[in-house]
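Encoded as structure tokens, here's the structure I'll be asking about.
A protein chain is absent from this complex, but the other protein chains hold their places.
By letter and in written order, the chains are A and B; residue numbering begins at 1 in each of them.
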Amino acid sequence: MSRQLAIIVTLVAGVLMVVSGFIKPTEGWGEDVAEWFNILAAIAFVLGAANIAKVHLSKISARDAGWGFSAITLLAFAVTFAVGIMKVGVNPMPAFPNVAMSGEKDAGGSAFWWVYTYVMSPITATMFSLLAFYVASAAFRAFRAKNTEATLLLVAAFVVLLGRTFAGVVLTGWIPADSDWAFLRFENLSTTIFEVFASAGNRAIIIGIALGVAATSLKIILGIDRSYMGSGD
Amino acid sequence: MSFIDRLDAIDRRWIFAMMACAVAIPIIVIGMTGVRFPEVPGPTSTAAFEAIEALPDGAKVLFSFDFDPASAGELQPMANAFMRHLGQKKAKVYCQTLWAPAPPLIEDTLKKCLLARNPDLVYGVDYLNLGYQAGNEGVMKVITTDYKQSFPTDAKGTRTSEIPMMQGIENTSSFDLIVVVSAGYPGSKEWVQYVVSPTLGKERPIQLVAGVTGVSAPQLVPYFPVQMKGMLAAIKGAAEYEFMVNEVIEAANPGRPLPPAFMEAQRRMAPQLFGHLLMVGLIIVGNTIFFLKRRQSRRGGTMGAAA
Partner (left out) sequence: MNQKQTWTVIFVVAAALLTIRSFTGPGMAKVYVEDTRVSLKQSGEKEVDGVMKPVYEAVAPGTDGAIEWTAQSQVPPRVYYAAEAADPSQTAIHLSASRTIGVWVAALLTLFIFSFLYRDNPFYKFAEATIVGVSAAYWMVVGFWDTLMPKLFGSLVPAIVTANFMPGLEGKSDYWILVPAALGIMLLCRLNRGLAAVSVIPLAFIVGTTSGLKFVSYVESDLLAQTASTMKSLLVAAPAIGDQPSTGFSMELSIKQALLFIGVVSGLVYFFFSVEHKGVVGKTARVGVWYLMITFGAAFGFTVMGRIALFAARCEFLFDDWLWLIDPTQNRVVVETAVASVNALVGAMASSPWMPALSALGC
């Protein structure tokens, strides 16, 4: 029963979103549905966080390998959640000083802001920056000019790497900028690769993806593709 | 074991150490000397600059900060330069974000780049922080028809219908320009898809300029220049744009030197240079080893066959 209802809900929501883009009187309906979608997205954050808590609690209770780190995760979760929900260290809004919890949750100096600035920001930023090292190692070990295609890839990468820094200017700066050969300067070659070749290649990919997304969306809306419901269909 | 074999089997941690030195040493040297490399702006950065330069005084600009601290190293210099340029153009700046970790970045950018140079600006009259809303493209869909429905209050909890700057703002078409600095999903691509593209071919299509990460720049370049009027691609794009903005601000404010904080993207081009040179060197060495070993194995194969 719930599966049939789900198919109907998908059909109605999908058709409404499509129709509201073309028929003016239905614009408001589309707006309302999108707004409900936005609220559900925020509730999904609660679901995600609760799920993480559940997984780590079960790891601790089962004393699985690395349960100590699960305890750290839960502690970090509990502290961040508590200081954020209770707005610890947040002053009221000057317009509403009588309402103690009227201030911004992440106001400068608050506990939630502290966690964001000194814990969340450095860890996430450093994790992303680690890839600079792995990409260097991969370039040394795997980036080989084995055939025409690989050579083209390598040459394009070379030109972009040199052309996007001052090295390109130094290496081909002897070619006069106003001459017919100026296009051979690394910075110009890099721009041409970016705006012509990468643009063409990505445009082909974008058009291909658009066709795929349109087909998949139609299959979902019409109930042909029900894979999102899990096994059984 | 020959030298080539040893080089081929080098511990990756030596490569990591080389990368660390290639980036860290220039930062210390540049930090002590203040030396910078000259910038030659490319077409996509120039187009972004010209789109903002063409705005009239008091233009309404929606500025979406769709990134988090993880990408701030690359994108914050762009956001800073955009904000300073908009301040110079006396634009009315409406800040918002579709990324939960971005609200503190908005506050910081406003404080350092808009209010530091223009302390007389009034919140709600000259600039506004509308904060975050969950829903990604769902929010975009709503703001194309009714902006205040998606953002019922600003970041400070004041209802948007009571804010002076929000008078006359119906939807995204009410803005003269949209500036998006984005790291991924939702970001510039979604802004093009859900907000800009429906207005193409209309009397007043929405104008959008973007600042994007190096990872997403090649995927977004096909939208330039029709669906995206300008684009800052990676830290190089940020440095080019920052250079142009600084020139304009210095020309407009003779005798008022620019703080060094406003040259962060240009400063970062030095570690970038040495990092790139190391990458090029590693690729050359790696390929040299590859070809030498292939030649060796072919010779060995031929000799083996002859024997």
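Following the convention adopted for this analysis, a contact is a pair of C-beta atoms (placed from the backbone, for glycine too) under 8 Å apart; a residue touches a chain by one contact, two chains touch by 3 or more.
Note that the structure is a prediction, hence the values are computed from the model and not measured.
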item	value
For the chain not depicted, the shown chains it touches	A, B
Touch criterion as defined above, residue of B:207, B:227 or B:287 at the omitted chain	B:227
For chain B, residues in touch with the removed chain	13, 16, 19, 23-24, 27-28, 30-32, 34, 70-74, 76, 100-101, 103, 131-135, 137-138, 141, 152-153, 156-159, 161-162, 192-194, 196-198, 200, 213-215, 217-219, 222-223, 226-227, 233-236, 259-261, 264, 267-268, 271-272, 275-276, 279
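What we mean here is this: only the chains that are shown with their structure count from here on.
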item	value
Whole-Å separation of chain centres (CA-atom averages), chain A against chain B	15
For the chain B and chain A complex, residues of the former touching the latter	10, 12, 15-16, 18-20, 23, 37-38, 40, 42-44, 68-73, 100-101, 103-104, 107, 133-136, 138-139, 141-142, 145-146, 149-150, 155-158, 198, 217-219, 221-222, 224, 233-234, 236, 269, 272-273, 275-280, 282-283, 285-287, 290
Of all residues in chain A, those that touch chain B in their complex	17, 21, 27-28, 30-31, 34-35, 37-39, 41-42, 45, 93, 95-96, 102, 104, 106, 108, 113, 116-117, 120-122, 124-125, 127-129, 132-133, 135-137, 139-141, 143-146, 154, 157-158, 161-162, 164-167, 169, 187, 191, 194-195, 198-199, 202-203, 205-206
